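The block that comes next holds chain A.
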Amino acid sequence: MDALSAVLQGLPMTIVLTLSAFAIGILGAVPLAVGLSSSNILIRLTSRLFVDLVRGVPIIVWLFLLKFGIQIGTFKFNPVAAAIVGLGVVSIAYLAEIYRGGLQAVPRGQGEAAHALGLTRGTTFYGVMVPQAFRIVSPSIATYLTGLLKDSSIASTIIVAEMVFQSQSFARQHPTVEGILPYILVGILYIALSLPVAYLSRRLDSHMRKAVYA
Partner candidate 1 sequence: MTLSEIADGKLAPRTGIKLDNICKRYGDHTVLDDVSLHVEPGTVTALIGPSGAGKSTFLRCINLLERPDSGTIQVAGHTIEPGKVVNNKDLAALRSTVGMVFQSFNLFPHMSAMKNISFPQQKVLGRSREEADARSMELLERVGLKEKANQPPGRCSGGQQQRIAIARALALDPSIMLFDEPTSALDPEVGLEVLAVMRELAADGMTMIVVTHEMQFARDVSDTLVVMADCKIIEQGDPGAIMSDPQEARTRRFLRAVLER
Partner candidate 2 sequence: MTWLTEWAAYLPQMMSGLGVSLLIAGVSIVAGYPLGLVLSVMVSARNLALRTLALAVVEIGRGAPALVILYLFYYGLPKFGIAFESITAACLALIWNSAAYSSEIMRAGIQSVGRGQLEASSALGLAQRHTFWRVIMPQGMRSAIPGLMGVAIQMFQGTSLAYAIAVPELMKSAYNIGSQDFNYLQIFALAGLCYAAISMPATWITVFFEKRMARHA
């Protein structure tokens, strides 16, 4: 099938965009989540403002801002870099909020018990709070990843040759009835791609449940 192979040409780029932005988000969100739960009000409010501002602006605006708005000396973002950085920054904000929610959901008694046992603040945070929080948020992280997969399609608007971009160009070359096929196929592909993520998250979830409570 022509339409399918056209769409599949964009698959590697879709995966590269998604996974790169996800990696940036997973790591970058850690300090931001700590900032969001900081007891210093200045740090907390600054982090909060950053998170809310980043999430308050649609992704397409971030991508256009990076692609067309940034010029430092001779440096300009190429489309792929703009897409990865843009999606990455947005991921940092969303994941930080997810992390914070997880940390907050760990029962208060856990921290108190750890302190009562004389554990240091670092040990309490990384040894007691973080493992439990991670278990609580792992389904949310998986949901975010499938959302990010879909959002990577927005990169097509700054001419990154991922799946939706490839669908568009195939459809443009086929003005007949066949031209609707790539849109249907690409829709199905996104849904199909999110299935393994959901499966993995469930596996991970039950695995971690054992790890924490066994």
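Criterion: contacts are C-beta pairs under 8 Å (C-beta built on N, C-alpha and C of every residue); 3 or more make two chains touch, one makes a residue touch a chain; residues count from 1.
How were these candidates chosen? In short, all candidates are chains of the complex that A comes from, given by their letters.
Note that the coordinates shown come from a computational prediction; the quantities given were computed from them, not determined experimentally.
**Q** All of 1 or 2 belong to the same complex as chain A; which of them touches it?
**A** That would be candidate 2, which touches chain A.
**Q** Can you list the chain A residues touching candidate 2 in their complex?
**A** Residues of chain A touching candidate 2: 52-53, 55-62, 64-65, 68-71, 150-151, 153-154, 156-157, 164, 167-168, 171, 175-180, 183-184, 186-188, 190-191, 194.
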